[in-house]
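Right after this comes chain A.
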Amino acid sequence: MKDENRANLEPVDRERRTFIGAAVGVGAAMVAPGVILHVVEAAPRAASVSSDVRWGLVIDTAKCADGCSACIDACDRENGLDLQTKPKPLSESKWDQQKAVWIRKVKLQDNQTGRITNLPMMCQHCEDPPCVDVCPTGASFKRADGIVIVDRHLCIGCRYCMMACPYKARSFIHEELKGQLTSVPRGKGCVESCDLCVDRRDYGEDSTACADACAAEGHNAIVFGDLKDPESPISQLLKALPTRQIREDLELNTGVRYAGV
Partner candidate 1 sequence: MAFLTNFYAFLFYFAAFVIVSGLVFKIVQYSRTPAPLKIPTTPAPTTRSGVVFRMMREVVLFESLFRGNKWTWIFGWMFHFGLFLVTLRHLRYFMEPVPFLIQLVQPYGIYGGLAMIVGLAGLWVRRFFVDRVKYITSLSDHLILGLLILIGCTGLLMKFVFHVDVVEIKTFFQGLYSFDIKPLPADPLLLLHLLLVASLMIIFPYSKLLHAPGLFFSPTRNQVDNPREQRHIAPWAKKLEQH
Partner candidate 2 sequence: MKRIVYREWRIPPARFWGILGILAAVIGIGTLSFGYMEHQGHWVTGMNNAVVWGLPHVFAVFLVIAASGALNIASIGTVFRKPIYKPLGRLSGLLAVALLVGGLLILVTDLGRPERLIVAITSYNFSSIFAWNIFLYTGFMAIVIAYLWTMADRQGGPFNRPVGILALFWRLALTTGTGSIFGFLVAREAYSAAILGPMFVVLSFAYGLSVFLLVLMFAFADEGRVIGPKILRRLKNLLAIFVAGSLYFMLIYHLTNLYAAKHDDFESWLLLRGGIYTFAFWVGSILIGGLLPLGILYHPEKGKNCNWVAAAAALVIVGGFSTMYVVIIGSQAYPMPLFPGQTILESGFGDGVGGRAASYWPSIPELLLGLGGVAVGLLITAVGVRVLQFLPESLADDVVPVDEETLGEAAFAKPA
Partner candidate 3 sequence: MAKATFEVPELTQYTEVPAIQPGAMAHSATFKAKEDFQKDLGFPGELVDDWQTKAIDKMGELLGKYRSLRVYMDACVKCGSCTDKCHYFLGTNDPKNMPVGRQDLMRKVYRRYFTLPGKLFPKLVGAEDFTKEVLDDWYCYFHQCSQCRRCSVFCPYGIDTAEISMAAREIMDSIGVGQKYCNEIIGKVYKIGNNLGLPGPALIDTLEGLEEDVFDETGVKVRYPIDEEGAEVLLVTPSADFFAEPHVDGLIGYGKVFHEAGISWTMSTHASEAANFGMFIGSYENMRRVAQRIREAAIQLKVKRIVFGECGHAWRVAYSFLNTLAGPWDFLDPRYPVPQHICEFTYGLIQEGKLTFDKSENDDKVLTYHDSCNVARASRMGEVPGGQFEIPRAIIRATCNHFYDMDEDTIRDRTFCCGGGGGLLTDDLMEVRVKGAKPRMDALNNVMQEKGVTHMAAICAICKTQFSKVLPYYGMEMDQILSLHQLVSNAIVLTPGPDDAEEDEDDDLDGDALDNDNKQENDEAA
């Protein structure tokens, strides 16, 4: 879903992110008018990520459609999760519990009102991530820009972070993988989770696969952006909508916020 001809673009100022209004390439063609567009920082990042930004998502559960799974499919495709294959002897039900899931759909019913809510759940990119606190090797870490990821060169596969994460956001790779994507190396024995499409971040794209997909479906339930930039659409949205963190009681100051739960 990348722009085939992006390579032809001349490098632009890397520090200042430019909004390009025009739809470029196949993927962008599907973007409905009026929706946030690709941010293209044409060259890969050469300097260290900075804490001037903090990436995050806002999810408006009111817009999330029952039965829709576009974001999930997109994430799977983007990160090669759809390439996972069930080891033959394994039963379906066990496989369901063992395969990697970065983003999942949850359907809730309020015990009192009976109201039904749909929402996607992924790593919440906590500001004080318990997963990072517990990781013995420092493989789980938070990048300066707020993205919580696993350095899989350091991860020993102890799964303590999975014990610690309150959102069940992480998956352990139980089986050998084949045919990984060049952009998303993944492999047996390590723990992984939503990385806010980190390579898109480093190549200066302006959105995540899930947000793109949701927008493409016309739901626009997921908005990606810089939480620290008061001008950014995501910040605007946060001001406009009453949102909350899931399990606020833990005070993790998550980077993913939900409206309508």
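Candidate entries met the following condition: all candidates are chains of the complex that A comes from, given by their letters.
Rule of thumb we're sticking to: a contact is a pair of C-beta atoms (placed from the backbone, for glycine too) under 8 Å apart; a residue touches a chain by one contact, two chains touch by 3 or more; residues count from 1.
No experiment lies behind these values; they were computed from the predicted model shown.
Candidate 2 is the one, among 1, 2 or 3, that touches chain A in this complex.
Across the interface of their complex, candidate 2 is touched by residues 69, 72, 87, 90, 93-101, 104-112, 116-117, 121, 130, 132-139, 154-160, 162-168, 170-176, 188-191, 246-247, 250, 261 of chain A.
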